[in-house]
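In this view, the complex is presented without one of its protein chains, the others remaining in place.
For subunit A:
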């Protein structure tokens, strides 16, 4: 690991982001603002050269009679509120009407900026700048209004009975969606800025009276340490925050669902909302959490438990089935029932490739089909699915490229991998079966077992935000098993999972017990 890291550093990737070059001529961004409107506007124009979408409107400020200017980026700002609530008020309100010293605008949030850095950030964030001749400060008015998508159902994490609101690309809306679900003042938000070139607002959300403070400090330390150009996506952030970035398994959950995020926060975890991204990060998480869906809690518990067991079984199938097929055909055919072995023998006799190559052909074809389906528009993707299904299912067998049973194996593997609710985990599991197929073709069942042991060891040794990934299986927390492989009735889960180390253990009956239990 260390070797690869050093290598990356040499290549200049993992190390320092390229140092910032001064842009826009000689404007010193840390210098104080001038009191002259002309000079300030000139500086502003020098910062935003080649920016036709920057609108600067100069007008007489009626309250004081001085000249003033309003600057905003066209498209990022809401023109209605600029016209009606700012320009109209400023140009119309007379000296007698307005209170001296108070800005006569009907806008909720007004910040004062004293440096060019703040100004630049404010403009790029959709705020409007009000520059007044003779003043040494500039007002940034909250007029954000960029193109935004409506709140809709999540595509990737669809749910049958859960809420049908998913996060959008604005952190304010996303925070609001979580706040709607967790309407308590204990829900705290810690804001941080990531990105040297393009700053991005990152908000850490947690319950102050529940969440272990160590999580918050670790997370904010890690975020503060980030030294990167820009973060466009939660996935990028997750990759930089992970404990073991070289591991195949995801160590943080990214979700698009406010209800999932809220339920995790309620258990004592923290949630990181990244501006401009439609998913949020949950940390710390354990392996089994990737197999839980929000529907588990809205369906009745026997059904939810069955679904969970099905998912874990599917995980096993998706990882090991092709490997087991190869091992059984190449080494340990004694374990196959006789009648099956005779029919397999007939199918296999028509196939010219060894089982490993046969499996590889099918698996790669399947992966290609899947990827093709994702990229294409829905109607075309359907066609690809049908063509692929016919080509794989029938033609390949008839042409003698693969055997019938291989098609069954690959198809059930594919279905199994789609059952896993978390996309990142499903993708990791899909990738994992290739090394297992190689080991199975070299060493048979022994190879599979050794892979299994390596996998288990890895699961146990992994960490997520410094917490162990294998919990509650290893280290063992029997009490938490109510909500691991099974989902027992909610009234049995009186306490929060101990593996999250929440400050208040009890989540039910707290009125009798005073809510505190150490």
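What we mean here is this: a residue touches a chain if its C-beta (ideal position, glycine included) is under 8 Å from a C-beta of that chain, and two chains touch if they have at least 3 such contacts; residues count from 1.
Going forward, contacts and distances are computed from a predicted model.
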Listed names "Branched-chain amino acid ABC transporter permease", "Ger(X)C family spore germination protein", "Isoquinoline 1-oxidoreductase" or "Energy-coupling factor transport system substrate-specific component", with the criterion being the UniProt name of the chain not displayed: "Ger(X)C family spore germination protein"
Sole residue of A:102, A:150 or A:338 that reaches the chain not shown, by the stated touch rule: A:338
Omitted-chain contact residue, chosen from A:135, A:289 or A:329: A:329
Sole residue of A:346, A:382, A:461 or A:492 that reaches the chain not shown, by the stated touch rule: A:346
Residues in subunit A touching the chain absent from view: 1-4, 6, 329-331, 333-334, 338-339, 341-342, 344-346, 348-351, 354-355, 438, 441-444, 446
